[in-house]
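So the structure is just underneath, and the comments pick up after that.
For this depiction, one protein chain was excluded, whereas all remaining protein chains were kept in their positions.
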Amino acid sequence: MFASRFICICGLPGIGSVGKVAADYLATALECNTIMPFFSHSFPPQVMVCEGLAELMHAQLMRPKEKENLLILTGDAQPLDVVGMYGLAGNILQALKEQGVTDVITLAAYVGETNETILGTATDLDSATALGECKIPLLRSGAIGGLNGLLAGLAPLYDLRGFCLLATSSGADPVDIQAATNLLGAIKELFQLDIDITLMEPVIEEQEEIETKEVDMNYR
Amino acid sequence: MFASRFICICGLPGIGSVGKVAADYLATALECNTIMPFFSHSFPPQVMVCEGLAELMHAQLMRPKEKENLLILTGDAQPLDVVGMYGLAGNILQALKEQGVTDVITLAAYVGETNETILGTATDLDSATALGECKIPLLRSGAIGGLNGLLAGLAPLYDLRGFCLLATSSGADPVDIQAATNLLGAIKELFQLDIDITLMEPVIEEQEEIETKEVDMNYR
Amino acid sequence: MFASRFICICGLPGIGSVGKVAADYLATALECNTIMPFFSHSFPPQVMVCEGLAELMHAQLMRPKEKENLLILTGDAQPLDVVGMYGLAGNILQALKEQGVTDVITLAAYVGETNETILGTATDLDSATALGECKIPLLRSGAIGGLNGLLAGLAPLYDLRGFCLLATSSGADPVDIQAATNLLGAIKELFQLDIDITLMEPVIEEQEEIETKEVDMNYR
Partner (left out) sequence: MFASRFICICGLPGIGSVGKVAADYLATALECNTIMPFFSHSFPPQVMVCEGLAELMHAQLMRPKEKENLLILTGDAQPLDVVGMYGLAGNILQALKEQGVTDVITLAAYVGETNETILGTATDLDSATALGECKIPLLRSGAIGGLNGLLAGLAPLYDLRGFCLLATSSGADPVDIQAATNLLGAIKELFQLDIDITLMEPVIEEQEEIETKEVDMNYR
């Protein structure tokens, strides 16, 4: 169902960092280069410092080295207010449209009772049906919040198809490795990507270390 | 008093869901089609998922199948901030003006001491007087908040007449069936609509079921 | 010092309703007509209903029946957010400028230790000195918040002189009659107005009654 499409896979921070971790892994595995940064006046008003280098919070659109018709979007944070979320989502979708993207797939966690490890939803009936035919069970009811919800939900206003893939998570862990790995498995099959998911574990461990280190805003 | 006018009846979510339930019922009873969606950067930043289909929060303007000079407006939510409320109300009124609408009637609940089941208010003296002549008792004093207040209050800035019809409610129920039914009775008579209000009960029961199901934002 | 000037006296709601009560009294005593309403997307999102008539919250610029070179500005509320306060203050000052106003005098309450009943401040040194010469003691230090502060403080950006007259108040009463009367006494002398301040008491009593009646937003 995605064979002749131009896909952008988006994973912004959220519950269990599931979407972001999966998108970051994809970006590394596919040797992506950043082609466009996105800034927002609603990102946390701070620079992150790493080894003496200060960088403004941002989201970034990345292109794989060898794979065509695929882009990856990830980011440091969600905007702090609602108007900023809608504004950033609109800017991103406008840019994706201009890049020729046809389908926006966001990644997120699902916290709730279900026996499925992966659930899906789409913004039009045909796409939802097609997801089901690809063995992605459909989410019956719920709400998907933040950029991972808005990027999919606003997609039709830009003549794009919107999808969200959700990995079941307890919601208790700051980084849910298993859920992110499940998402990667589903993505690998859906988009026939040649990536090695078994490399996921060590990457995540490294990420966990960074997450648990307290990085609060103690300098002004 | 509304014979030669072009009316838009608006019911957005509020106390007891009174206005929204009444507007939704009208939309069904009059076999309305959506002619225009309204989005806002201040709606809750999420998509609602139903049977695998994801939809952005929005308000919608609807036209009855056979009735002319009448539109119905309803919506999923109120904007989360004040600036967003004013902005959305302005966008809606601008669109109504362009459709040829002359009178905006909002529906809401009234929580307070009174023996009346229905109360009314208007944005100009002639209209308020006319309401009284139609046996709609006038609200003596108070404030009407949110979109149901703003759509009526801002109407004169768009050369429209603004009205608000309020149904007495205890304010305790998430969905006040009786209050909504009372509103429909008043609307039926005021606008000489050929609708069967006795069908209200089962519709509401169904609505209640949806309302009480917990739909919180547990996915990101 | 105000002989050849075009003055606008502004009193918006604040501590003890001092400024608003004094401005409202002036508007009545000088038989003012509203010449311009000011709306703001940051006013409380509601209509006030009085005897069946619904009116949007607003501020209003008024012109005395017979007195030239004087305008009065008052309003129902302060904007709910900071950006809205600055925006409304700017719109008002722009309009005053276009009306030919040269001096903006805001009225407010002063809560603090002092033996004075009236204190003053101005946005330039000459004006502050002149105030002192008119027997208005100068405020030594402090901050004046909200529209009554901003309208004076922003005035120089519109080439207007800004002043604030403060009446000492305990800050405990919702309506401080005495403080408002003291302000009116100072204004009467400064601007040589032919008004009867002894009529203040009954007007205030009526106002108090309205204030103490609970008008919260119990209808939507």
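Here the chain labels run A, B and C in written order, and each chain numbers its own residues starting at 1.
One rule holds in what follows: a contact is a pair of C-beta atoms (placed from the backbone, for glycine too) under 8 Å apart; a residue touches a chain by one contact, two chains touch by 3 or more.
Everything quoted here is computed from the prediction, not taken from an experiment.
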Checklist line | Chains shown that the absent chain touches, full complex | finding: A, C
Check: Any idea which of C:Leu26, C:Met85 or C:Ile177 touches the chain not displayed?
Finding: C:Met85
Note to self: Among A:Met1, A:Met48, A:Leu138 or A:Leu157, exactly one should touch the missing chain; which is it?
What the structure shows: A:Met48
Item checked: Residue numbers in chain C that touch the chain omitted from display -> 14-15, 19, 82-83, 85-87, 108-112, 120-125, 128, 131-132, 138-150, 152-154, 157, 162, 164, 166, 171
Margin query: On chain A, where is the contact patch with the chain that was removed from view?
Written below: 39, 41-56, 80-81, 84, 213, 215-220
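The criterion applied here is as follows: only the chains that are shown with their structure count from here on.
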Notebook entry, point to check: How would one label the connectivity among the chains shown: line, ring, star, complete, or other?
Noted result: line
Next item on the list: Report same or different for the chain B and chain C interface, where same means the shared residue numbers exceed half of all residue numbers found there.
Entry: different
Note to self: Can you compute the centre-to-centre distance for chain B and chain C, using the mean CA position of each chain? Integer Å is fine.
What the structure shows: 37
Checklist line | Whole-Å gap between the CA centroids of chain A and chain C | finding: 52
Item checked: Numbers and ranges of chain B residues touching at least 2 other chains -> none
